[in-house]
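Yeah, one chain of the complex is gone here, protein chain that is, but the others are all in their spots.
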Amino acid sequence: MANKNHQIGQSVPRKEGREKVTGSARYVDDLHFPDMLYGATVRNSSPRGKILGIRFDPGIPWDQFTVVTAKDIPGKNCIALIVEDQPCLADQQVNHPEEAVVLLAHPDKYLLEEARRAVRIEIQPLPAIFTMEDSLARKQLIWGADNIFKAYQMEKGSVDSAWSAADFIVEGQYQTGAQEQLYIEPQGMIAQANPVEGLTVWGSLQCPYYVHKALVRLFGLPKEKIRVVQTETGGGFGGKEEYPSMIAGHAALLAWKSGKTVKIIYDRAEDMVATTKRHPSRTRHRTAVTREGKLLAMDIDFTIDGGAYETLSPVVLSRGTIHAAGPYECPNVRVRSRAVATNTPPHGAFRGFGAPQSVFALERHLNRVAAAVGIAPEELRRRNFIREGQTLAFGQVVREKVDMHQLLDRALQLSGYHQKQERFPSENSHSPIKKGIGLASFLHGSGFTGSGEEYLASEALLRVACDGQVRVLAGSTEMGQGTNTVFTQIAAEALELDCEQIEVLQPDTAFVPNSGPTVASRTTMIVGKLVETAALAIKKSLMDSGFLKTGYDATQFASACRQYLDKFGALESLAKYQHPKDLHWDDATYQGDAYSAYAWAVYVAEVTVDTRTAEVRVEDFVAVQEVGRVVNPILAAGQIEGGVAQGIGFALSENVVWQEGRMVNGQMTNYIMPTSMDVPPIRVFFEEIPYGTGPAGAKGIGELPLDGTAPAIANAIANATGVDIREIPISPEKLSDILESVHV
Amino acid sequence: MSDTARKIQVHCEINGRPATLEVYPMARLLDALREQPGLTGTKEGCGEGECGACAIEMNGALVNSCLVPAAQANGAIIRTIEGIADEGHLHAVQQAFLAHGGAQCGICTPGMILAAVNLLSRTAQPTEAEIREGLSGNLCRCTGYTKIFESVVAACRQTRNSA
Partner (left out) sequence: MRSYVPGYEMQTPRDLSNTLNLLARESGVWKPFAGGTDLMVLLEAGKLPHRKFLNIWDLTELREIQLTPEYVTLGALTTYSDLRRHELLAREFPLLCRAAAETGSIATQNRGTLGGNIANASPAADSPPALLVYDAELELISVRSARWLPYWGFWTGYKQIALRKDELIRAIRLPRQKNTWSHFYCKVGTRRAQAISKVCFAGAARADAGRITDVRIALGSVAPMVLRAIQTEKVLRGEIPTAAIVQRARETLAGEIAPIDDMRSTARYRLRIAQNLLAQFCESIAA
């Protein structure tokens, strides 16, 4: 039946856009409550040690303050996530710098800062470790029996029997550093609590039900007594996936003890040094290839640094492991991976979630493999791209109509790749400014791995009001990526209505079902599908009741709703996630259908390298990706553009400077993210081959750009200068040393 | 603990209306504004004058309000994001941001719009290079700046066409 209201594929304006451009959108720090206290966290500065005591200096009117330590925790002193090893407040021991020990609250936010300075945490130091190497070598055992949070072994074929058939064997080690999410709105929470009514928190967060679960455990309260409300969130990128549970716990504990509403807002410095970052990684590749450039075997060793507690490291490791061998057909693959503990603040979710790390290594390595064989980097890709019907490294048969060759052709054409490859060498010979062009080809799985989506059992609810407004109730959060708008479009299309008739409610665990976390590029594909299912069910109910006839308009819809509600009292539909029956994943063997759908991409970066200063400038960037269906072109392009900019920072300038486990450059002045002068024109192109269970065949896109941007840039720098790049960020200092060593 | 200074009265004009701020002299203007009813649009992103989320116009000049002590706002004419729309009619820049995806999470948006409006008040038809430079004091983590540039260019076009 023709739908005269096509919403999917339209650049419908952002649902909450007007509030954002007029400054009326309410972020957590914009909320005020009467009689509110400000809260602050006193943190330890040692990387590891026994807490001997806490001293409160004189000169502060301590009787005016609410003071909370671990002994004030009513439930279990932990931030419940996968395991419960991370305390909410350190009790006997600290295991990383900036670990929270004491909480303070007071109505005067300035006096609070004086008080924070007047609390001394006495530590008896214990030996600490700060590198993956020291952790693996067990220089100190700081976590569990062996410092290893999790390990995987993923195998296809038999790597060990392939070496003898190789014409070339190429080895290499690649490293990526920590990266700070740097959402422009710092973390913050407001909490109200009392033993009778329970506990409510409002704050900047991605996953209301993660916070809910953590508070249940921390307070030992029944689920119904805890309410979590998401306020307008100024960026997340994964940095507000798990950390908000910690700050919510802190605000709630202060609220619990004081009986007042408590607001904790981190300043930038605290946010940077104390919260999660992207896991640093080290990858070793050993690759067997024929003289024709066919991959015979890939032996991959992948290690990530999880920091002091487990948090989400097993899942980051999982995604990094699965993405480590890329969109290629290779008969023998082995990935051995592990997440290890160090005495640094725990690392956590950041857009890409393990894949940017392993994909950097792979895409840089494959350029070196191509060089060894004596063929062009793009040619090596062509000879090994996976096709429909072939099997990925973890045993999944590709059922999508993927055409990596076509994506590559398009990316090369749009970027002028071949003409530039021809022109640049002669231009470079006359100039201290070297031009180069490089590519990366990659895939990114949408949704949770394996049986993860089944385990999440997400739900979404649609409810009709008597004026015909349809409300979407989901736990998925808007943080700029467009959740509100995309859900609106999906519901409007299914219901044949205008977008103005759809309202997406603020995620509030008192009212919305658990749609799973807003992560893993799953929101459109998985939860959007639930919204569509629920919307179609509502339409069906109205049709079946006889109140609504086909070809209806908005007025008729509203009238039908009124009649339905008069007769039956309520009209709503709860859609529950249905796991595709043909997807099978085996956690024990780490084999099977890892994701229900993939986005596929080829990115091309053009750079200039000023050899006098070793500064790199990205001059042009082409991002071509196949994503199923683009629900909202402007929002989708915005996701890729923003992701590429973050990837540019990851590749070139975003460097966390560590000293004994502590980030010492925790200011925006010294942690360098790109400004408007640091990004090139970012040219985004979509291919659409609708596939799978997403609405209209849409797949996930949010994390994709973080996978391919940094390796494309690294490959371009190698092309420009002839040097071998093995680690990011490629600072001018590092590049200058490499250029200097080449010339000597 | 040090002596406590007394709060002072700072008389200024905010978005066309006279206002009196009761503040400690070295409280940040950012905080003083945000404490006024209905003026939470100006945001704190860094507290170091790097991100521009706190940008306002003070006596016609773009400034980072986190770096201005309230005492220095005495006698000042201040415009914040709440004063950009004209009685509910959105400014061309705001309309363009809506139409072209210039805002994602929105936290940098008030400062970014102030910077763009200020740029256009100085250069009616800026080149792309001038737009990049004019906005280079405003950090955005979501958009990669592309659609912000497109929004400003569109606002210029709209302003030119309706002139």
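The letters A and B name the chains in turn, as written, and every chain counts its residues from 1.
Going forward, a residue touches a chain if its C-beta (ideal position, glycine included) is under 8 Å from a C-beta of that chain, and two chains touch if they have at least 3 such contacts.
Computed from a predicted model, the values in this text were never measured in an experiment.
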| item | value |
| --- | --- |
| Sole contact to the chain not displayed, among A:E454, A:E615 or A:E660 | A:E615 |
| Where the missing chain touches chain B, by residue | 1-5, 24-28, 31, 47-50, 52, 55, 61-64, 66-69, 71-72, 74, 115, 118, 133-134, 136-139 |
| Residues of chain A in contact with the chain not shown | 109-111, 113-114, 117, 267, 269, 612-615, 617, 653, 657, 664-665, 667, 669-670, 672, 674-678, 732-733, 736-737, 740 |
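Everything below uses one rule, namely that only the chains that are shown with their structure count from here on.
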| item | value |
| --- | --- |
| Interchain centroid distance [CA atoms averaged], chain A/chain B, Å | 30 |
| Sites on chain A touched by chain B in the complex | 11, 13-14, 16-27, 29-30, 59-60, 114, 181-186, 232-237, 267-269, 479-482, 634-635, 637-638, 641-646, 667-669, 673, 675-677, 679, 681-682 |
| Of all residues in chain B, those that touch chain A in their complex | 1, 34, 40-48, 50-51, 53, 80-82, 84-85, 90, 94, 97-110, 113, 131-133, 135-149 |
